[in-house]
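For this view, one protein chain was removed and the others were kept in their places.
Coming up: chain A.
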Amino acid sequence: QVALLDIDICGPSIPKMMGLEGEQVHQSGSGWSPVYVEENLGVMSVGFLLSSPDDAVIWRGPKKNGLIKQFLRDVDWGEIDYLIVDTPPGTSDEHLSIVQYLSATHIDGAVIITTPQEVSLQDVRKEINFCHKVKLPVIGVVENMSGFICPKCKNESQIFPPTTGGAEKMCQNLNVSLLGKVPLDPQIGKSCDKGQSFLSEAPESPATLSYRNIIQRIQEYCDQRHFQEEKII
């Protein structure tokens, strides 16, 4: 049972990617109900509260924090195995707030996404520092857009070159896990635009294999932590 919470208040992409554009949130006695993609996958995003695709959420920090609090407090998620929180780029209000509001419960950790170039890594190192500052465990790093294989000649191009060793070197230096590398695949963008599951649409893609390996490692990490906690109890 999975819940996906989109706290990118200014740029909510999740509804479109999940094929849920145009859906609305319903209220009941027990709170807001998430929008369900499948019986076991519920989603919440500010995207569902906007009436037009042109509506802009032009809010300063405090108002964004208020909505994030509501998402956590007022949404009737039910019993869930995984709550995945998608965040905007940065190390600001949204990030501080989500960690603060979830501090009463436990957060397994953060998965950090980068692309291979230094221009991206230099920001991601800051994000890892942020995690250390707020005592958020880092499950690991994913290197996205990691190479492109031309469909015609099958040669690989490094469109976003890892000039300083990519995520691999950074992870070694910072002692965090590299969960995996996901190559560029035009089908990923297409599936997201159409709101379809890339994993189902392109099961043979090398990117699908990468995603599945990464997801498995994340699940193993979470299972291990639960096991450790149960041992303590």
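Quick note on the criterion: a contact is a pair of C-beta atoms (placed from the backbone, for glycine too) under 8 Å apart; a residue touches a chain by one contact, two chains touch by 3 or more; residues count from 1.
We adopt the following convention: contacts and distances are computed from a predicted model.
Novice: Can you pick, from "Vacuolar protein sorting-associated protein 16 homolog", "TELO2-interacting protein 1-like protein", "serine--tRNA ligase" or "NUBP2 factor", the UniProt protein name of the chain not displayed?
Specialist: "NUBP2 factor"
Novice: Any idea which of A:Asn40, A:Asn129 or A:Gln216 touches the chain not displayed?
Specialist: A:Asn129
Novice: Touching the absent chain in the whole complex: find that residue among A:Trp59, A:Trp77 or A:Tyr101.
Specialist: Considering the complete complex, A:Trp59 is the one touching the chain left out.
Novice: One chain isn't shown here. Among A:Gly22, A:Gly66, A:Gly90 or A:Pro203, which residue touches it?
Specialist: In the full complex, the listed residue that touches the missing chain is A:Gly90.
Novice: Please identify, in ascending order, the residues of chain A that touch the omitted chain?
Specialist: Residues in contact with the chain left out: 9-11, 13, 16-17, 53-62, 64, 88-93, 95-96, 115, 117-120, 122-123, 125-130, 133-134, 148, 150-153, 155, 157-161, 163-164, 184, 186, 189-190, 192-193.
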